[in-house]
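One protein chain omitted, others in place.
Labels A and B are assigned to the chains in the order they are written; within every chain, residues are numbered from 1.
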Amino acid sequence: MLSVKDIQLSFGGVKALSGVSVHAAAGKITSVIGPNGAGKTSLFNVISGFYAPQSGRVILDGDDISALKPHARAYRGMARTFQNIALFHGMTVLDNVKLGAHTNLRSGVLSAGLRLPLTRREEHALDLQLQREIIGTLELDHVQHQPVEDLPYGLQKRVELARALVMRPKILLLDEPVAGMNRDEKREMSRFVTGVRNSWNTTVLLIEHDMSMVMEISDHVVVLSFGKPIASGTPDEVRSNPDVIKAYLGAVDEPAASAA
Amino acid sequence: MDALAQFAEYSIVGIAAGGIYALIALGIIVIFKSSRTFNFAMGEMMMLSAYFFYAAAVTFALGPVIGMIVALAGSVAIALLIERVAIRPMLGRPLIAVVMVTFGIGSIIRGIVGMIWGPNERPIPAILSRSPVLLGDIFIPGKTARALAIAVVIVVALLAYLRFSRAGVALRAAAADAITAYSMGINVRRIIAFTWVIAAITGCISGVLMANVNTLTPHLGVVALNVLAVVILGGMNSIGGVLIAGFIIGWLEAVTGLVAGTEFREITPYILVLLVLLVRPTGLFGTKEVERI
Partner (left out) sequence: MADQMVSSRSGIGSHKTSPSWIPTFLFVGVMLALPVVAPRYWIYFAGLLGINIIATHGLNIMMGFTGLLSLGHAAFVGVGAYTVALAQIHLGLPFWIAIPLAGVSAALIGVFFGLPSLRIRGLYLVIATLAAQFILNFIFVHWQSVTNGDVGLTVQPATVFGFPLNTETRVYYLILGVVVFMTWFGANVIRSRVGRAFIAIRERDLTAQVLGIEMVRYKLIAFALGSFYAGIAGGLLAYFNQFVNPEQFGILLSVFFLSAVIVGGMGSTLGAILGAAFMTVVPEILREGALLGGSAVGFDMSTILTPLRETVFGLLMVTFLILEPRGLARLWTRASKDSRSA
């Protein structure tokens, strides 16, 4: 579904990504891992279109989108969450989630201001879609009318996920979806992510530090270190790869230990 | 030959005004660099200083020298008051909110000056000699020439101070990266207050100079908005570019007045602002900031 080919990215004199290629297969969960500073978020920013790489291409569902601006990529079916929650304060949970549907709606100023049938129909359909598919599934019923800034961290992350899912994206980019969560919250989030893949066949590409989650839910894993890819394969293959172990020396969350 | 001489004379007067603009712009940039606050009240602060000078030198008949000292002290006091009471509470608030506060403060000062001193002109004791300066064949009005000289001297002195003194280095450090500067023991809050003091001083000197070259009216504050063009043309984070930008703007303003008529003088800076924004928003010497996402 999404192919990132041979990305070279530098800022001034700093080389952030050297020849990174990642392939996220359709309907599968692909994880990008690596120690801090490995370039994972930079990679996401290239995929989103915020950074223009010196060379390399980004291909979504067969189309080369490398030249597209970030907002245009949303129209191609790309959705993303952010490491430090990027919800909009001053709006309720429901309004935040509705923003996810921006690319699917068409109402403009005139239609909205005069409350023309187009707007009324769209908003109504959106409300239905949200209640039926998103709010219940992600268990946000009880908080949907609250301002987002009042919610606990774990719930906010879920709202962000909900917002990303509304557009029924072709590819879902999750930037550290379980960062800062406790064990129960992590399990819940994993459940939601795998649920999304199973029910809607959404392609997921995620960045994470939490090894247990990564190993548990990923179909495919790519490891970056200092901007270079050093391994890729199934979780088991990657886990036993000596280069990966070396890169993570002392920093890895042993899956066996954390399950205890 | 006459037209050429006139052109030269207008040019030089323009450049002189530009020197004063540069001084005012410096006050804005120094604050902006250290705290990202664009002080829209700079013109009004400058005008207030000029009125302090008037009050001390004329109303209380203390003479120009004491008047200047009083004006400086008053300006610094006001600047510190503004920083403490209105700016510091806004730390961490979005930039447009802080900008609005400075704009509101400008309005307050404008109103207070208008209420106390009224809309009419006030005579200012001439602190600059009126004897014209001869440059080859050209007569340069004495006040203007001396004002320019003073302005340039102060700008250069200030630049040197900021470049080489401890306080100046600390300021530039805080401007570049406040958090690191803080962790290295630099009292960033005091630096910010310090920048307001610098702005007060440059504002005071330029205000008195400007009132000497023109006249003292409440309109002085608005005239100083020409400085916006200087700030943008010079580049908002370039202290050095200010002088050159000031000269350019001042010169363009004077020459436009010569060519298109005096009424167009006042509008030139604003048109220049729009042009610069269109063509090169970072100005001549500013740096484009890389946004870290």
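As a working rule, contacts are C-beta pairs under 8 Å (C-beta built on N, C-alpha and C of every residue); 3 or more make two chains touch, one makes a residue touch a chain.
Fair warning: this is a prediction, and the values are worked out from it, not measured in the lab.
Student: Would you indicate which residue among B:G63, B:P89 or B:P123 is in contact with the undisplayed chain?
Tutor: Counting the whole complex, the residue in contact with the absent chain is B:P89.
Student: Using the touch definition up top, pick the residue from A:L99, A:A125 or A:I245 that touches the left-out chain.
Tutor: Per the contact definition at the top, the residue touching the missing chain is A:L99.
Student: Among A:P70, A:P152 or A:G180, which residue is in contact with the omitted chain in the full complex?
Tutor: Checking the options A:P70, A:P152 or A:G180, the one contacting the hidden chain is A:P70.
Student: One chain isn't shown here. Among A:K40, A:R80 or A:R197, which residue touches it?
Tutor: A:R80
Student: In the full complex, which bits of chain A touch the chain not displayed? Write them out.
Tutor: For chain A, the residues touching the absent chain are 48, 50, 69-72, 74-75, 79-80, 82, 86, 88-92, 94-95, 98-103, 105, 107-109, 112-115, 119, 122-123, 127, 144-145, 147, 149, 163, 167.
Student: Can you list where chain B touches the absent chain?
Tutor: 38, 40, 86, 89-90, 92-97, 99-101, 103-115, 118-119, 218, 222, 225, 228, 232, 236, 263, 266-267, 270-271, 273-274, 277-278, 281, 293
Everything below uses one rule, namely that only the chains that are shown with their structure count from here on.
Student: Report the inter-centroid distance (CA atoms only) between chain A and chain B in whole Å.
Tutor: 49
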